[in-house]
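Shown here: the complex without one of its protein chains, the others still in place.
Per-chain numbering from 1; labels A, B and C assigned in written order.
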Amino acid sequence: MTDMERFTRARRPVIGVMGANEPAPFTLEAARRLGQLLAEAGWVVLTGGRPAGVMEAASAGAKTVAGSLTIGVLPTGPDGPVSAHVDVAVFTGLGDARNAVNVLSSDVVVACGVEGPGTASEVALALKAGRPTVLLAPTPTAAEFFRALAGKTTLHEVATPEAVIALIEEQLGIPRWRAD
Amino acid sequence: MTDMERFTRARRPVIGVMGANEPAPFTLEAARRLGQLLAEAGWVVLTGGRPAGVMEAASAGAKTVAGSLTIGVLPTGPDGPVSAHVDVAVFTGLGDARNAVNVLSSDVVVACGVEGPGTASEVALALKAGRPTVLLAPTPTAAEFFRALAGKTTLHEVATPEAVIALIEEQLGIPRWRAD
Amino acid sequence: MTDMERFTRARRPVIGVMGANEPAPFTLEAARRLGQLLAEAGWVVLTGGRPAGVMEAASAGAKTVAGSLTIGVLPTGPDGPVSAHVDVAVFTGLGDARNAVNVLSSDVVVACGVEGPGTASEVALALKAGRPTVLLAPTPTAAEFFRALAGKTTLHEVATPEAVIALIEEQLGIPRWRAD
Partner (left out) sequence: MTDMERFTRARRPVIGVMGANEPAPFTLEAARRLGQLLAEAGWVVLTGGRPAGVMEAASAGAKTVAGSLTIGVLPTGPDGPVSAHVDVAVFTGLGDARNAVNVLSSDVVVACGVEGPGTASEVALALKAGRPTVLLAPTPTAAEFFRALAGKTTLHEVATPEAVIALIEEQLGIPRWRAD
């Protein structure tokens, strides 16, 4: 299946936002803004679902937009904590093996900083699976490290949440979505 | 966490519908009707997501209702087939290990017939995980078999899709949901 | 790959023994005897690895035999409890999703009784995956239930641990193994 076939299906595009549990304040603000912009484009915002860090901020940003849809793919079963900004919780019970599920379920994987090992594993798994992958404001070392691993997968690097949206829409050709 | 605490959270309830890939015509019709009724109650309809059997029929039934939301939790990665009636696809890449994810992610697990081994595994995993479990129109042998395994989990048996809705709402106390 | 090709590889055959955490005393005794006989045939004994029930008894039986090898595939990470009779612990961290791993990793799946939902899920997953499956001393209801689900997978029913060995060796054609 080509990228074009994947994105011309009727299904609402899903953008995964990955990031640290305890990120820098700057990253947290970027995650909130990114979630809002993704939701304004009509795309589903998928995160790790826990009430912490980038996951929480991206979902919270998305839920400021009417008609937004947030999915949380959690490492725990249904007794684990879930962000209040998650509309649908997928309880995997898989621990960190769920990181592979997040990546496969996202039409585009956006790492909002690479400040923890969980996020690093998700970027690596995204490159392995050939998912379109975006690093938002990575450190030079992170960017250099993942560039060397990307192989045939295109790795994108951008500086702002606004640039993520432009990249997804214009370069990756994923259309905005309007619920009818 | 008690059942009451779980269901009084703000999150839209998720009802999982499990069933065979190649069910009897009677079962297929029940699945379609069940999907429609669950969606009319405002609940998210979660299935295995493939374009076959009970999964497809339940999702198709749900999508006849305005404002419905269907989630498919798939065994494949993003290149695998997905029912056209699935709004959000969760691509696990886990093969049949994803059956455990379906069960944990459903506030109630409804087996629409037990006509294949995949469905049997999901009912068994639901009982193991203590999820509220409903058998819709089971054979006497299936009902007897699972009753013996249920232990502390309550196993419900009903004859019609309408009775599933009544059970979920009245007996399990899950409120109808209205998107605002 | 045909069954013959699978079993003529150089790899030591792996027989999975599944069963309840809290089985009847009769079942526990059968599990211990079964583990011993499988080990005497030179086969690897694979279980769920926890220090309880059929898993523990089958591993303990195997470890009475010199040169035996027991593998435990656990639902937990490395901090979870492991039977002292397990030689190699595979810590999946997957919860009950690991039941699918047990089944795929076993050349033959033997259910030593079907007294709990975990075992029922494993038998169902084995039938789904087309693994050779043996029910040892099932209840009439369990036997009837799984027979109806077996489809193209051959489901074997035997009464004693000795009959399991004869079935695996003679009917399934799996050779005894001698470490050199």
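In the analysis below, a residue touches a chain if its C-beta (ideal position, glycine included) is under 8 Å from a C-beta of that chain, and two chains touch if they have at least 3 such contacts.
What you see is a predicted model; the values in this text were computed from it and never measured.
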Omitted chain - touching chains that are shown: A, B, C
Candidates C:20, C:58, C:73 or C:148 - the one touching the absent chain: C:73
Among A:30, A:46 or A:129, residue touching the chain not depicted: A:129
Options C:28, C:44 or C:62, residue touching the unrepresented chain: C:44
Chain not shown, touching residues in chain B: 77, 92-97
Touch residues of chain C, complete complex, unshown partner: 1, 6, 10-12, 14, 44, 69, 71, 73, 77-79, 82, 84, 86-94, 100-101, 104-105, 107, 129, 131
Missing-chain contacts mapped onto chain A: 94-101, 104, 114-118, 120-121, 124-125, 127-129, 139, 141-142, 144-146, 148-151
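Methods note: only the chains that are shown with their structure count from here on.
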Separation of mean Cα positions, chain C and chain B [Å, integer]: 30
Residues of chain A touching at least two other chains: 77, 92-94
